[in-house]
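Excluded from the complex is one protein chain; the other protein chains are retained at their positions.
Up next is chain A:
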Amino acid sequence: MSDPVLPLGSASFDGLVEVREIGPQGMITLRGDLSAPEVIAAVTDLAGLEMPGLRGANTAGDTGLLWMSPDELLLLVPYRQAPAAVDRLTAALDGQHVLIVNVSDMRALFQLRGTQLRDVLAKLAPVDFAPEALPAGELRRTRFAQVAAGVWLLDDTTARVFCFRSVAGYMFSLLSTVADPDSQVGFHVK
């Protein structure tokens, strides 16, 4: 197997928050009826995590289940295990009306860490980043400036952001710009 290459080669920036490109992260898109018992059984069995509800993001390390839309789930698995996980899901859901695709290499993933996290994120998306509006463990799909993005908080000072690989450079520039040490807002965090 060839070596995976990160879109930006583990780029990082230190500012109001620490921005770091992480991965490679195995990602599998599943399209289908997320309320079907067979689908729930297959994905929870694979991930060892509970089925997420509306906009839920149940993650543990590099494993996770993200609720993307009423008929779309994003499974996070260790990168090397993604092809085998697709085979296992495909076998488990044989006969079901589902689509399962390994999308690991078409994504870029960033981790943001720091106390200014919510203020930094709020500069980029038309989203209420208050703790009540976006608690840890909830996925928000939105746009960051001009590109589609998904974001969820692991805890109050750590977030993960993913986007298409083709806009990884743009996303990293955005995140670095809003994390500029001279651009503190002090709204969500005094």
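Of note:
To be clear about the criterion, a residue touches a chain if its C-beta (ideal position, glycine included) is under 8 Å from a C-beta of that chain, and two chains touch if they have at least 3 such contacts; residues count from 1.
As a convention for this text, contacts and distances are computed from a predicted model.
Of "dihydrouracil dehydrogenase (NAD(+))", "Sarcosine oxidase subunit delta", "D-methionine transport system ATP-binding protein" or "ABC transporter permease", only "Sarcosine oxidase subunit delta" is the UniProt protein name of the chain excluded from the display. Of the listed positions A:Gly61, A:Pro126 or A:Gly186, the one in contact with the omitted chain in the full complex is A:Pro126.
Interface note: of A:Arg141, A:Arg160 or A:His188, the residue touching the hidden chain in the full complex is A:Arg141. Of A:Leu30, A:Leu46, A:Met68 or A:Ala168, it is A:Met68 that touches the chain left out of the display. Contacts to the hidden chain, counted on chain A, fall at residues 54-55, 68-70, 72, 126-128, 140-143, 148.
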